[in-house]
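Just one protein chain is left out here, and the rest sit where they should.
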Amino acid sequence: MAALLEIAGASKSFGGVFAVADVDLAVEAGDIHCLIGPNGAGKSTLFKLVVGTYPPTAGRIVFKGTDITQAKSFARVAQGMSIKLQAPSVFKALTVRQNLHIALQDHVARHAIGTEEDRLLETLGLTSDAHRPAGLLSHGQQQWLEIGMALALRPVLLLLDEPTAGLSSDETYRTGELVKRLNAEGTTMLIVEHDMAFVRQIATGVTVLHLGRIFARGSIDEIVSDSRVAEIYLGTPHGQ
Amino acid sequence: MLHLLNGPQTLGNGRGFWISAGFVLAAALIYPAFADPYDVGNFAYFLIWVFMALGLCLMWGYGGMLSFGQTFFFGIGGYAYGVFSVDLGNAYGMALGDFAMAVLLAGLAAAILGYLMIYGRIGGVFFGIVTLSVTLALAFFLGQTAGPEWAIGEARLNGFNGMQGMSPLSIPWFGGGIDLEETALYYFVLILLVCTYLALRVLVNSRVGNVLVAVREDPQRTELLGYDVRRFQFGAFVLGSMLAAVSGVLYTSWGQFITPSSIGLPAAAMPIVWVAFSGRSDLTAVLVGTFVLLAVFQTLTIYSEQAALILMGLILVVTVMVAPQGCFVGLSRIANRLPKRNRTLRVPSAEPG
C-alpha cells in the first residue's frame, strides 16, 4: 500500500541556491514522523512545499495517491491536510470562539458547531477566554488555539511546524500527550521539531535533514546513536 | 437564515437595538405624511447614496479591500440605466429591467476588473490606486463624449454636460405604470435599503462573512484553513461594486441626469470619507454615519460647495489620525464596554434559530 504522503525528488531553489535538494520522504498512515535538523537544514522549506506555499523547482508530491504538486494550498487542505505554522498566526482581532468557528464551519454540521466549539475550548483549556480577542492570549495559548484550529479541520494528515516553540516544559509535555492521543484516534502527523525530548516522546520515525538533503533516517534511537548525526546536530547545545 | 441577522460580525444584536431600529423604520415610513413632497424627495436622495457606502463597507471593512472605484461602478450603473431607459423606455415594467441590466452590466465590469486585480494578486495600496485610475479614466473619457457621434441608439452621452432626459423608474401597475418620483421613489428606495441592509447583515454573519473577516485579518492563514481566499474576495468585490451601481441607477432616476463629475474627483473620495468616518467594520455604523454626513454635506453645500468638500477632507484626516476604526464604531464599542461586562456574545449558530 502506498504511503499517505509521498515526496519524490523534491527540490526548491531560491535564486540558484538549493534550500531543498532531491528529497525523498514517505509518511505512512498512522505515523508520527518527525523532521529534524540544524537551522538552515531546509525543514521549513520542505514543509512549505508540502503545504503548497510555493511549488517545488523539481519533484513530485503525492497525497492520498493524488499528485498535488501543483495544487493550491486551500485545495490540499480540502483534501485532508491541516497545518499549524511556526509563528502563531491566529486571527488576532477576532475572539477565540470566532477563530474556532471559522475553522470548524465547513467540517461540522451547522447545528453542532456550538457544541463542538465548547468541546474544543475545553480541550484547549480556553473556555474562560472564549470571548477575548485571540491577540490577547499568551504565546502558549495562541499556539494551542492554533493547534485546535488545525484539528477542527478533521485532518487525515496534520502538519505541525515547531509546535513546542516558546512553550514551557510542562506545556511541551502536554502537547506531546495531545499529539499521541490524536494519533491514536487516527491522525497521521508530520512534525518539524527542535526539542529532542519531545521527539523522543512522540516520534515513530525520524528524518534528519542537513543542507537541504536527507542526511539520515530511522527510529529515534538509531538517530541518536548515529555519530554522524551527533556531529551535525546533537553536538550542538540544542540536543540533550 | 434569520438567526444570522445577529452575530459577531455586526454591532447591535440585542433586543434594545432591534426595538429602536423598528421605531426608526416606523418613523421613516410615516415621515412623508408630515413633510412636503420636495423634502421627501430630498430625503430619498440621501438614502440613494447609502447603497454605495454599504458596498464599500462590505469589501473594505469586512473583506479588507480598499477600493477607490465605487464611483466607477456608480457611473457605469447610472449611465447604463440612462442608455437603457432612453433606448428601451420604461413602460410595462421595462424600467425595472433597465435597472437590473444596468446593475448586471456594472457587475460584469467588476468581475473583469476584480478578476484581473485579485487573481493578479494586486493588493494593499495598489488595489486603491488601480481602482482610482480606472475611475478617473472613465470620468475623463465620458467628458470627451460631447460630439453627436457619441451616442448609443437614441442616447447621447453628451460629454461634460452629461446625459439627460432619461425616464424615471416606474413599476408596472393596473392601468399603466407608477412613475417613481418624490414620495413613491422614497418608499421604493427605503424598502430596497431595508432589504439590502438586512440581507447584508445575514451575509456577513454567515459562513461567507466569517471567511471574509478572516481574509481581512490574515489571508494566508485563511487559505490554510482550506478556503479559496480569492474567490471570497472576488465575490465581495463584485457584490460591493454592484451596490454602487444600484446607487448610480437610483441617482440617475432621481434627477433624470448624470454627469462625469459624479464619477471623477472629488466625488470618488466621498464614499471613502463616509465609510472611514462611520466605522468601516460595521454595516449599521456605515448606514447611520453615511446618512448623517450626507445631511451635513447637503446643508453646507447651500452656502459653499468648496467649504463642504474641505470639511469632508478634514473629517477624513481627523478620523484616520484620531479614531482609525471610525467614530460610530468607536462610540458603540465604548458604550458596549461600560455596562454588563459579562454579557456574552454567542456565535449565532450555537443558538436555536
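Chains here go by letter, A and B, matching the order in which they are written, and residues are numbered from 1 within each.
Methods note: a contact is a pair of C-beta atoms (placed from the backbone, for glycine too) under 8 Å apart; a residue touches a chain by one contact, two chains touch by 3 or more.
Quick note on the criterion: contacts and distances are computed from a predicted model.
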- line: Among "Branched-chain amino acid ABC transporter permease", "RNA polymerase sigma factor", "Na(+)-translocating NADH-quinone reductase subunit A" or "Iron complex outermembrane recepter protein", the omitted chain is listed in UniProt as "Branched-chain amino acid ABC transporter permease"
Task: Looking beyond the chains shown, say which of B:L66, B:V215 or B:L250 touches the absent one.
output: B:L66
Message: Out of B:L116, B:C195, B:A295 or B:L331, which residue would touch the omitted chain in the full complex?
response: B:L116
Sole contact to the chain not displayed, among B:L47, B:A80 or B:I272: B:I272
Field: Residue numbers in subunit B that touch the chain omitted from display
entry: 66, 113, 116-117, 119-122, 124-126, 128-130, 132-134, 136-137, 140-141, 144, 264-266, 269, 272-273, 276, 304, 306-307, 309-310, 312-317, 320-321, 324
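Following the convention adopted for this analysis, only the chains that are shown with their structure count from here on.
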Message: So the centre of each chain is just the mean of its C-alpha atoms; given that, what is the distance between subunit A and subunit B in Å?
response: 43
- line: Within the complex, subunit B is touched by subunit A residues 51, 72-75, 77-78, 82-83, 85, 89-95, 97-98, 101-103, 105-106, 110-111, 113-115, 117, 131, 149, 153
Message: Could you list, by residue number, the parts of subunit B that touch subunit A in their complex?
response: 8, 207, 210-211, 213-214, 217-218, 220-229, 344-347, 349-351
